[in-house]
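Omission of a single protein chain aside, the complex is shown with its protein chains in their original locations.
And now, chain A:
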Amino acid sequence: PAALPPAPLGFTDVNLNSRNTYEVSRRRSAPEHLPHGGTAPAEPAPPPQEPAERARHRVGIAGAGSSFAEFFTRNFFTKRTKELKPAVQSAPGWKLFGKVPPRENLPKDSKIIQQEYEARTGRMYKPPPPSARRKNIEFEPLSTTALILEDRPANLPAKSVEEALRHRQEYDEMVAEAKKREIKEAHKRKKIMRERFKQEENIASAMVIWVNEILPNWEGMRATRRVRELWWQGLPPSVRGKVWSLAVGNELNITPELYEIFLSRAKERWKSFSETSSENDTEDAGASVADREASLELIKLDISRTFPSLYIFQKGGPYHDLLHSVLGAYTCYRPDVGYVQGMSFIAAVLILNLEEADAFIAFANLLNKPCQLAFFRVDHSMMLKYFAAFEVFFEENLPKLFLHFKSYSLTPDIYLIDWIFTLYSKSLPLDLACRVWDVFCRDGEEFLFRTGLGILRLYEDILLQMDFIHIAQFLTKLPEDITSEKLFSCIAAIQMQNSNKKWAQVFASLMKDNKEGDKNHSPAPKS
């Protein structure tokens, strides 16, 4: 079989990534192979009787349209490769769900063999950027051989000589044109393949450097120019969680044992909560208890609404309980902060990259950073300071767009709240969000705001044509085809310097202004 058989290509329409809420209705092709709507949330894996060959294609192909599948395969590929015996030739990514598709009998072509080899040797399969692949799919192989020049049917008068000649000529031109296109497309495909292999090699070699050189000498190397540059390129998924953990640190000195303690406390609370609520539904038994119960209920409600299209955090999904545990333990650990919407997205991304206790430790420490603490405590006056600092750099970098937004009184709280609260994990495709997290771990809060400006820069021309409601709609639901290359080149072009003042200085001076003459009182965080 060809590497990309036309039949399952329709899967590119299936957007498994976190951003799309309509994907169910779009699963037109081969719907019988897909879990539908949520009837089978725990089974994104192909049915066992399906040949592994097709399953493999689905993983790869879905990846083209969906950053999640890419993320998923990359992640689990690398995580699982150690456990895989070389003889096992199933798609390793699907082992997560405990279903190993039966071995295929189909002859493999060289590309597939190469991919499998790479999977075993720890290299990762990385689909090309979605845009490039999408173009490829729109191209339908022209059936030049099926296009046959025929004479008129016998019951009609025959063509004249000139007409027949002209038709012959037109026909030849059509065939030549089609051939040209096919050749061009073939070249394009080859180029994409070459790029993909290059990318894979880059990731593989970066992984070696991270594992062998950087991680063993973390403190000494983390701030070096070479490491910072490599870091900017994106962390290889296999070391991502580790690097995030190291970069976020553990100022709070949380141990896995401490996590277990808070988790068991949370579990007791759930138990008593479900017992009391069955006894009495409407009567409130003390305000603080009611608050805590509300917080627990919110977690329950939000978990099902965290990356719903992935079907892994929903009830019955493989990570549902994990997400519940991490969030529940956090509300016991920090009752002063409690559960706030947006947290579920952050915890989910961490869970996808780290073991349970490590995910909790990173989560608690991440939320303890000044910016995150300000937002999750909904400290409105602090949030306004962050927005004001953002606007300083907005005006500096994108003056035209800044004025355009001003003219509509379109303030950052319209779009930044969602971006900052979820660290872009809700608004950007998941793999891209992870890349933002990579550099956020390197550069700190400043990078969150720089990313926001990068997004505005990327779409500046479109946004300048829009009015208030369309800008607001656009920014709260970004296009799904946003690519990391484009976004990161826009982020790189954003200067975080304002008349020689850096982000931290601009922010500090805004804080000083606040102390001197602002009547705005900071709302006390509710506990």
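Here is the rule we use: a residue touches a chain if its C-beta (ideal position, glycine included) is under 8 Å from a C-beta of that chain, and two chains touch if they have at least 3 such contacts; residues count from 1.
In the analysis below, contacts and distances are computed from a predicted model.
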item: Omitted chain, identified by the protein name its UniProt record gives, among "Proteasome subunit alpha type", "DNA-directed RNA polymerases I and III subunit RPAC2", "Ras-related protein Rab" or "9339_t:CDS:1"; value: "Ras-related protein Rab"
item: Listed residues A:R189, A:K267 or A:H380, member touching the removed chain; value: A:H380
item: Selected from A:D302, A:D358 or A:D431 as touching the chain missing from the view; value: A:D302
item: Full-complex contact with the absent chain, from A:W231, A:F421, A:F440 or A:W503; value: A:F421
item: Selected residue (touches chain absent from view) among A:N212, A:S407 or A:Q473; value: A:Q473
item: Contacts of chain A with the absent chain, listed as residue ranges; value: 18, 21-22, 24-25, 37-38, 281-282, 294, 298, 301-302, 305-309, 338, 340-342, 344, 378, 380, 383, 411, 413-415, 417-418, 421-422, 426, 469-470, 472-473, 476-477, 523, 526
